[in-house]
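Written out below as structure tokens is the structure these notes cover.
As you look at this complex, bear in mind that one protein chain is not there, while each of the others sits in place.
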Amino acid sequence: MIKVTIDDIEIEVEPGTSILNAARKAGGEIVPPAMCYYSKLPGTGGKCRTCLVEVAAGSTADPRPMPKLVASCSTLVMDGMIVKNKTSQRVHDNRGGVVEFLLINHPLDCPVCDQAGECHLQDLGYEHGSSKTRYEEERRTFDPIDIGDKIKLHMNRCILCYRCVEVAKQLTEKRVHGVLHRGDHAEISTYIENAIDNDFSGNMIDVCPVGALTDKTFRFKSRVWFLKPMEAERSCTKCSGKAVVWMFGKEIYRVTGRKDQYGEIETIDDKTAWICNECRFEKKDANDWNILGPRTINRHSVISQGKYKTNMTRRIKKLD
Amino acid sequence: MKANNNLSNIDQEPVSFSPETMAKISELIASFPEGKHKSALIRILHLVQTEKGWVSTPSMNKVAEILNIEPIEVYEVATFYTMFHLEPVGKYVFEVCHTGPCMLVGSDNIIDYIKNKLDINVGETTADGYFTLKTAECLGGCGYGPLLQCKYKFHEHLTKERVDELISDYRAGKYDQN
Partner (left out) sequence: MKNRKLLLENVHIPGIETFDVYRKNGGYRSVEKALKTMTPDEVVEEVKKSGLRGRGGAGFPTGLKWSFLAKPEGVPRYLVCNADESEPGTFKDRYLMEKVPHLLVEGMITSSFALGANTSFIYIRGEFMYILHILEKAIAEAYANGFLGKNILGTGYDLDLKVAPGGGAYICGEETALLESLEGKRGNPRMKPPFPAVKGLWGCPTVVNNVESIAAVVPIVNEGGDAYAQTGLGKSSGTKLISASGNLVRPGVYEIEMGITVEEFIYGDDYCRGIANGKKLKACVPGGSSVPILPHYLVTKTAAGEDRLMTYESLADGGFASGSMLGSGGFIVFDEDQCIVRNTWNFARFYAHESCGQCSPCREGTGWMEKVLNRLEHGQGNMRDIALLEEINKKIEGNTICPLGDAAAWPVAAAIRHFRDEFEWHVNEREISQKRNYGLITQPSVEA
């Protein structure tokens, strides 16, 4: 085991652990945000630059600070490394810069976006963004398109995290979408009109950190914060069948995978519990599922304040 | 800026490449180690463009089939590199460099001159289908500007007179060989 100090907290981890995962091991405030890294999808990370941290000392052997901020998701810890995240003004300023970059071409159409309330960019903007934009230019726009009959692509909202491309590469047999063109007109696309159609494509929706990929069977049905997330399961031949069903009264409005506090699909029985398209899109009857009880949602989004059980308890505690 | 690069399903007729192109493609694939044949992709796209004038979706699908990769892998690459024309172009594409060093020696004037002379804007093709005008970022001839490239040939130290000459020479087919 090696020791790393992040924001004055000492953490012991296996060699080969990234700074971000070391921080996640300790949990709490010191965990840098991640918009593109997804621990369940090897090959992701390094792109969004929101997880930048300052390395104040490289290691015990070589305690020199690193001159540039580094992406914590793809930088491995060394024994004796000292990392500053929340305690670094430089990190705060530069992360703010990254958030501004991510927002300049973002449509800020949160009022009509299905991701609102569970959007990582919204959270990040709330924590690091400025209330005013300095961007006076015309925003980059694309028309929303259907990629398959169940998934809507709003390219305007995309931050090019490449997660959905990795889902297609790693979970499906035949990848039909990818990143096309380059620079600030790069886009997620199928190039020709092409339906993404295979059993696990719906997971693209779950890994999307923003509202670029949304569930057409749920579009505009309800705001997520009006729904009750319930842990549910069913026996399925294709997937784990372990999901969260989002209910209003006795009705299931949508089905998603079970996400952890970092928005990642949970590992259940040593496997990432991806769900299949049948469970996600076609099982909307409460009788399809064995409903286990309310899902504990660990959320810090402003929109979710007070709406979920854990937050309610936290609030009550604060009042005491 | 409005971008929507998803093509509709027009122009999906399968294509075939000439025996010469196919022979070169086979040779290229064989030149890379077993299992690394995707390395041939960019040069194959150059060969396809040389034969067809541009790189259409069916051409890309055919390349994917030859390399035994998914079509999206070809689309991703072809759209990344700016030399590939993904829409039909004229018989001759004038790509005029307009980056710094060329601009310092008058590339803007040359571009304007070609626009007027051919009566087209940047990105357009003449009505007779002969010429397409494009601008290019640094082509690597900074000391010899203004310059343009057409079918991999460099034409440097451009003046209005030289542009006139080039247009008539190309029209006359002077550069069609080799």
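Observations on the structure shown:
Note that the chains take the letters A and B in the order they are written out, and that residue 1 is the start of every chain.
Simple rule for what comes next: a residue touches a chain if its C-beta (ideal position, glycine included) is under 8 Å from a C-beta of that chain, and two chains touch if they have at least 3 such contacts.
Source: prediction; values computed, not measured.
Annotation: of A:Asn94, A:Asn156, A:Thr190 or A:Thr272, A:Asn94 touches the absent chain (contact as defined above). When the whole complex is considered, the residue among A:Ile11, A:Ala34, A:Ala57 or A:Ala71 that touches the unshown chain is A:Ala71. The residue touching the chain not shown here, chosen from A:Ser72, A:Asn105 or A:Thr256, is A:Asn105.
Check A:Glu12, A:Asp184, A:Asp260 or A:Asp285 against the missing chain and you find that the one touching it is A:Asp184.
Annotation for chain B: contacts to the undisplayed chain at residues 31, 33, 36, 38-43, 45-46, 76-78, 80-84, 98-101, 103-105, 137-145, 149, 152-154.
Even with one chain removed from view, chain A keeps its contact list with that chain: residues 45-50, 52, 67-69, 71, 74, 94, 97-98, 100-102, 104-105, 134-135, 137, 159-160, 179, 181-186.
Please note the rule applied: only the chains that are shown with their structure count from here on.
Chain A and chain B have CA centres that are 39 Å apart.
The part of chain B that touches chain A in the complex is made up of residues 1-9, 12, 57, 70-73, 75-76, 79-80. By the touch criterion given at the top, residues 138, 140-143, 145, 174-182, 185, 187, 189-193 of chain A touch chain B in their complex.
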